[in-house]
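All protein chains but one are shown at their positions in the complex.
Which chain is which? They are A, B, C and D, in the order written, and residues in each are numbered from 1.
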Amino acid sequence: MNDKAKNQKDWEPKIIAFLCNWCSYAGADLAGVSRYQYPPSLRIVRVPCSGRVSANMILDALRSGADGVLVSGCHPGDCHYISGNYYARRRFAVLKNFLEFIGIEPGRVNFSWISASEGEQFAEVAKEVTSRVKKLGPARHLVKEF
Amino acid sequence: MSTPKGSVLIVGGGIAGVQAALDLADSGFYVHLVEKSSAIGGSMSQLDKTFPTNDCSACILSPKLVECGRHLNINLLTLSEVLSIEGEPGSFRVKVRENPRYVDVDKCIACGSCAEKCPKKVPNEFDLGLGKRKAIYLRYPQAVPLKYAIDPEHCIYLKKPGRCGFCEKVCPADAINFKDTAREHDLHVGSVILALGFRPFDPSRLDFTGYGQFKNVVTSMEFERLLSPSGPCLGHMERPSDHQEPRKIAWLQCIGSRDINKACHGYCSSVCCMYAIKQAVIAKEHSESGDVDATIFFMDMRTHGKGFEAYYNRARDEGIDFKRARVHTILPAANDNLKVRFAGEDGKIAEDEFDLVVLSVGLETDPQVMRLAHELGIELDSDSFAATSCFRPVETSRKGIFVCGALAEPKDIPQSVMEASAAALEAERILHPARWTETRKKEFPPERDVHAEPPRIGVFVCSCGINIASVVDVQAVTDYAWTLPGVVFAQNNLFTCSQDTINQMAEIIKRERLNRVVVASCTPRTHEPLFQETLREAGINKFLFEMANIRDQDSWVHQDEPDAATLKAKDLVRMAVAKVRGDEPLPYNSVPVTKSALVIGAGVAGLTAALSLADQGFPVTLVERKDRLGGHARKFFRTWQGQEVQSYLQELAGMVEANANIDVHLGTTVEDVSGSVGQFRTMLSDGTEVKHGAAIVAVGAESFKPRQGRWNYLYGKNPNVHTLLELDQRFIKDDPGLKGLNQAVFIHCVGSRVPERPYCSRVCCTHAIDQAIHLKEMNPDMDIFMLYRDIRTYGKREHLYQKARSLGIVFIRYDLDNLPRVSETSGRLVVEVKDPIIDAEVTLHPDLLILASAVRPRDDVGELSKLFKCAMTSDGFLLEAHMKLRPVDFATDGVYLAGLCHYPKPVEETIAQAKAAASRAGLVLSRDAVPAESITAVVNAQKCTGCSVCTKVCAYHAVNMDANSQKAVVDTGLCKGCGACVAGCRSDAITLKNLGNEQIMAAVEAAMEDF
Amino acid sequence: MQEKHIDLEKIRAAVKQKIEKAVPEANINYCLTCGLCASGCPATGLENMDPRKFLRLLVLGQDKEILETDWIYACTMCQRCRYACPMAIDVGRIVYEIRGMRPREERPKNLQRSCDLQRKNNSTGIPNEDFVWVVGDVLEEVRENEPQWKDLTAPIDKKGAEYYLNQNAKEPTVEPEEMVPLWKILHAAGIDWTYSSEWWDGANYCLFTGDPEDWEYTVRKQAEVVDSLGCRYYINTE
Amino acid sequence: MPTKNESITQELRQKARHLLESGQVAAFLGYTSGSVPMVMKPFVARKPEDAERLEWNSFCVLNLANYLPPLLRSFEPPRRPNDPPPEGPLPKVGVAATGCWSRNMVVQVQENQMERERVVIIGISSRGMVDRKKVLNAVNHAEITSVKEEDNSLLVKGPGLEEEINRWDVIRDNCQTCVHPDPVIFDEMIGQLQGDRDIQDRFRQVEEIENLSAQDRWQWFTSEIDSCIRCYACRNACPLCYCPTCFVDDSRPQWVGKSREPVDTAIFHILRAYHCAGRCTDCGSCESACPMGIRMRILTKKLQKDVLDLYGTEAGMSIQQPLPLSTYKMDDPQDFVLTESFKGEKK
Partner (left out) sequence: MFYATLEGLRRFKIPHKFEFVSIISLYAQWIREGRLNVDSSWNSDGLKFTVQDPCKLVRQGLGDAVAEDLRYVIKKVAGEENFIDVWPRLSNNYCCGGGGGALQAGFVENRRKYGKLKFDQLAATGADVVITPCHNCHTQVLDICDFYGGKWKTTHLWNWLEKALIIDGSAGRAGKD
């Protein structure tokens, strides 16, 4: 995969995006409604809440070959389920540091808060994450060859 | 009255109207919601964030609007105006004119092609003219209905038929109808609710503000739009003159409020102090540079609501500069900046320069609304707000017509929402015999059992006209779908959501014996319910369905990359197919309802709530810990409007005692509570077990008695020192000792807004001032001094403050670091305080010293909240489910709150809140069963370690430890399906139905498959 | 600085009450002490006073200070504070009343003298004949030196003229040639106008001394003169 | 004069005997020595006379908390999953506990794995336990037949070997960097509490790795776990790994392959450590138990460091203090969130 990607000049990474249904998924929709363009790299998985996303799921995405992961939820205080994103924030803060500690490149696993009214911000995040992952190249660590 | 009509007219589609509509439609009444613009949402939809939680306004509002828009029993009439209302409570005839939209709402798919092509740009009123829209437009991105409208004032075609017409040519859905005309509707309803809201004060009347003269002087509403991500600068916060980010911003308070001179508005607009602080906080946060200097010029900082004072304190800590000063005139400075000159309290002049000045404009009634009120025979008060009285806070002068929101007085969102529910309650009270008589209900065929069947998946790929098809190769995607495992049918449709395609889909499901369906089209957020309903119509469980979002999240965002977008669409379809394969039929959960209520606390709130429910025929158990009815209000003399409380209270208690539906338990407390919404069981201390479907907590609060410490002021030591309520007692008794007094002093904020009790008690300013007026009227020659920190006579109560001043009552401001000092010389009280204006120590010799002491939460509220699994604030008041939009609900379904246990509030707000709580409880009690979430968590006991992480992270107390097995169990009646427990569980012992780890992994892995 | 102490056994705000009686719309009590007036007032800080503080002293009955301060002459009664005051409090009007409370002999001499003179005839005290003479003299000079204005007129006491022109005394006494442009304008516009030989001075400092009687007297006199000439419009040089 | 550990042993036996004799506990959990030098065995004294076999020295490296819940359960009458709990008080168990063990017990109490009331904890302020591997290294892996322990030294003997080793030099990494040697919960103490230790560079090992490049960190991580044979000794030694079905054994969902492929080994170690985040008390049992000498403690230490930095809490300090990943504060740090860092970055 690595070599294949190197040969492909315009390699487009695949990034798994876990988006909470109430804010970030709606923000992604709004980006569409407003026609903000961003790279076609995201594969969005709709989850009820960022608090639904576990470390296991993020690792599974990497293991399955995702070049990057984005988890996005409501801004703190806006959680549809009152406090899900607060727990998520702790889980992710610890996980992100930890993954970077064992050598996963910073930029591979990303988190954001995007509200339902932040269409442009969603596109910005999509662009930013894609560009970070592109700079890093295809994921190599933790990828399981099936 | 013969049998009333079971329908209600609501005028105004802002948050108040929407809330009232939902409350009524969900409890058995048909609602006509009339809105004059092209979409509901009102002023709240224009706001960026809301205080004090900084919630995104559109985000929290949108779900309510969508619910309203989709509701089977709400008839949304946009672009409509009420022409006349004839009749009486129970039966009103209403004429409504619906103006033409020129767009067929059944056809419009809101793709936006029309607006893209429309050549006519006009100022966008939603952005208060700061941005532009087209002549064919969507009021705002999240508008409900999400349908375009043509503005006939600006449409080239409508002005000169034959010219332009581009929208018609480009519309893929054939939705443009230039021949549309106004329609008149004759509605027959039982009651009417007016929720017409307010308009922001126009400061161009005040030339000294420079508004309209200087570009960088904007109103607060304009600033909301400048902050908003959907606003004219996409949330980048630019100032109008040069589109640069302002670094230094000033807010000027009381523009168009508390001004009987040029603004002609003597009232306080109640919300401006808080929104100004919020804007300052948000501006600081928003700023890309990170350094915004924010200064707020004010006269009294009015942060009198729940969580407001803490917000104010935090804002101060974050460096927002609060200047107790008012600017006379805004002056131009170089670079389009603005200069202000102002005198501090010490009289010293200072000058400062700002990049942007925000005028905190007040709220006023729109003249159009005044005309309508006049035509409908609704009395307005001297401030042009709908006239109401304290004991009847949502009743207008015309019987059967109710009012809520800012039309009755300037107020914030939660108060408007409360009143909306209260107004709904009043309508229900009249119309309850006709409940469910005019509502509609959807019927479905029985569902096929698909458990044993292997997956037979059908995939429907939508072209959405050209919205998807112009970018994504939909045929290739359809062909690809055929190749996926389990897929037995795939088809491409022009508009999958069109009525004929929907009918066809149902046929195909039956014909092909599909047991799983995937639609690849727009977004589940708007269309999932529609397709799920189709599944039900075709006789399969609606949860056997997935959507692939190939429009909003694909074709629309990769317009220039058709190949990549097609590839992505295939991925998304594959992911959806992988996910749907694992979907199981889920139960449509519901909980049967015990149609009776428990009301805890028999003060004004509890009595009102109990009566409100009992009057609708619901049995109520009313529990009061004391041995008599009345609660805190038994100590009150009169309302701020001058109505005597005791006679009202007696009447209220009398009605409760006489009501056969109310079972009163005096001297009783709640010992234990079990069950959940619809099915509570409560043990009382008198041994009674009460079964009830809903509960209202109205346990009140206490008055703080400063027996010792810093706020003592000789209370309990000198006989002439009283609290407000003690003086009320003397008023009630008409104590002759109060005649012939020479001097009285009131000290405000005794024990409120202090470190140990950092909240504002909201009621004391008004109460103290009213008492001072009463004393002064008894003894016109008497001198009365009010020692205050900020006067917080919000709303129309400001008139009372003005009256007090006009009577010669003297107000002296003090600070926490410069407290009044109280001593006595041979029994005679001496009060010393510094007057900051003339910088002098003033010595007073009152005959009476009144302490406006705090309202404090009761100590035992914590135990009660635990029984009902309700949360508390750090101040010790009960915490509602959402500060803005669910002000009387607890996070625990079926439990509601009202009165002082929520936060200090005057009797009119208590009554409104109690009625709101009754209305919300009515949502449960009016039905045989309440729906519960289907996508719930489920525990695999074999794997569960009983570690209880899941119970700790569950915000709804839906996961608990089974006392026997010591394993987690989920109460499906409480579970909302958020999945916090699932992510927290290390053992994979708890999962979410149809959103389990395996299914998510399947989707993730499918995304990565190469093909 | 010595800290100020006030003992308020009883507020005896006699000055305030007097003003309230005379000017019910003065709204003194309404003051919110918001300071908007002080922010906009050019006299803020003069005599260690500002409009808000001034009102506050009135409210707290500090009559001695109110009656003694010369700030009442720093305030020009311009009413810019009242213009924007949320309570529409008229500090200018209040200052006027307090100026009137000063004994005549303690008022600023020149100011009082101007009014006293005005009561007699005009604020400068020149005899009416002098005014008539100066007008004639200046007119003569223009007619002689400026041929295009040889028809210029400056009528005095012309009965039935459409416009009555009231002349500020400054020009005839100090800079008589400054009267000419206006004459020319009126002439060019073809206006039928006249001066009067009595009560011709429009200055009227009695507006500022605080005695309404003086003010009323002078205006009444002027009105009588204009009506007696039968003019339809009364204008002055402003 | 007896050594410190000899005194502790005496007192421990005395207390255990008393508890057993008086019937206050049904069993006492401690250590006894085995046949191999430097290897101590967990030991359950069930009769008063068993107490004499209890022993305390610097080789008690496995966390006794790991054995407590099963031992307690063994005294419960058998019952089916949904039967009500037995009525009346259940037998108690006595246990010796150092700082980290006691903190583990706190977490176990918080996670409902045992009831505080059912254990009698004899607290011992820890002087640190010896890393057997370090001793072996010190003598170049020569054969050791006996080790005699003095307060500050070890006398190591073997064929042709007699060496005195400074005790502190061979103390385990986790004990050397331990700041909380005192038990946080106990019913009785042996000896004095010594108070928290002031260790400036307690996270030095972690910081050294943090300072590497991402590539070098990955290099370090993969080489560290390279030798892993997936024997799960680390997991089995951990008092916090008590799931009936561990994720590595689960097939629904199957988060990680069961093979020894490097990716799966890596994911095993990542998730094992991550599951201990906010819970691990750095008792070092995992490392002590590892037959391959993998320093997996560095992983949990990293998590410990971050949780402390981010949320100011350390695992097991009190029963009342919520576990850091099951609670939150409104203003928890969130610099790591892209949209938050955007705010600061632009311009």
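The rule we apply is simple: a contact is a pair of C-beta atoms (placed from the backbone, for glycine too) under 8 Å apart; a residue touches a chain by one contact, two chains touch by 3 or more.
Owing to the predicted nature of the structure, the values given are computational and were not obtained by experimental measurement.
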- [ ] Taking the whole complex into account, name the chains on display that the unshown chain touches.
- [x] B, C
- [ ] Return the single residue from B:170, B:331, B:494 or B:935 that touches the missing chain.
- [x] B:331
Open item on the list: So one chain is hidden, and I want to know which residue out of C:54, C:73 or C:200 touches that hidden chain in the complete assembly.
Closed with: C:73
Open item on the list: Which candidate, C:6, C:67, C:111 or C:126, sits in contact with the chain we can't see?
Closed with: C:111
Task: subunit C residues touching the omitted chain (full complex) - done: 42-43, 45-47, 70, 73-80, 83-84, 92, 95, 108-111, 114, 145-146, 148-149, 164, 166, 168, 170, 178, 180-182, 184-185, 188-190, 202-209, 212, 215-216, 218-220, 222-223, 226-227, 230-238
Task: Contacts of subunit B with the absent chain, listed as residue ranges - done: 207-208, 210, 213, 329, 331-332
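Simple rule for what comes next: only the chains that are shown with their structure count from here on.
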TODO: Just give me the whole-number Å value for how far the CA centre of subunit A lies from that of subunit D.
DONE: 35
Open item on the list: Could you work out how far the Cα centre of subunit A sits from that of subunit C, in whole Å?
Closed with: 76
Task: Where subunit B and subunit C are represented by their mean Cα positions, the distance between them in whole Å - done: 57
Task: Of all residues in subunit A, the ones touching two or more other chains - done: 56, 60, 77, 83, 87, 91, 121
- [ ] List, in ascending order, every residue of subunit D touching at least 2 other chains.
- [x] 247, 253, 255, 325-327
Task: Residues of subunit B defined as touching subunit A within the complex - done: 53-56, 58-60, 62-63, 110, 112, 141-142, 228-230, 234-235, 523-525, 549, 551-554, 556-561, 564-565, 567-568, 571-572, 575, 881, 891, 935, 953, 955-956, 976-980, 982-984, 992, 995, 997, 1000-1001, 1003-1005, 1007-1008
Task: Of subunit A, residues touching subunit D in the complex - done: 55-56, 59-60, 63, 76-77, 83, 86-87, 89-106, 110-114, 121, 124-125, 128-129, 141-145
Task: subunit D - residues contacting subunit B, complex - done: 81-85, 111-113, 242-245, 247, 250, 252-253, 255, 275, 322-323, 325-327, 343-344, 346-347
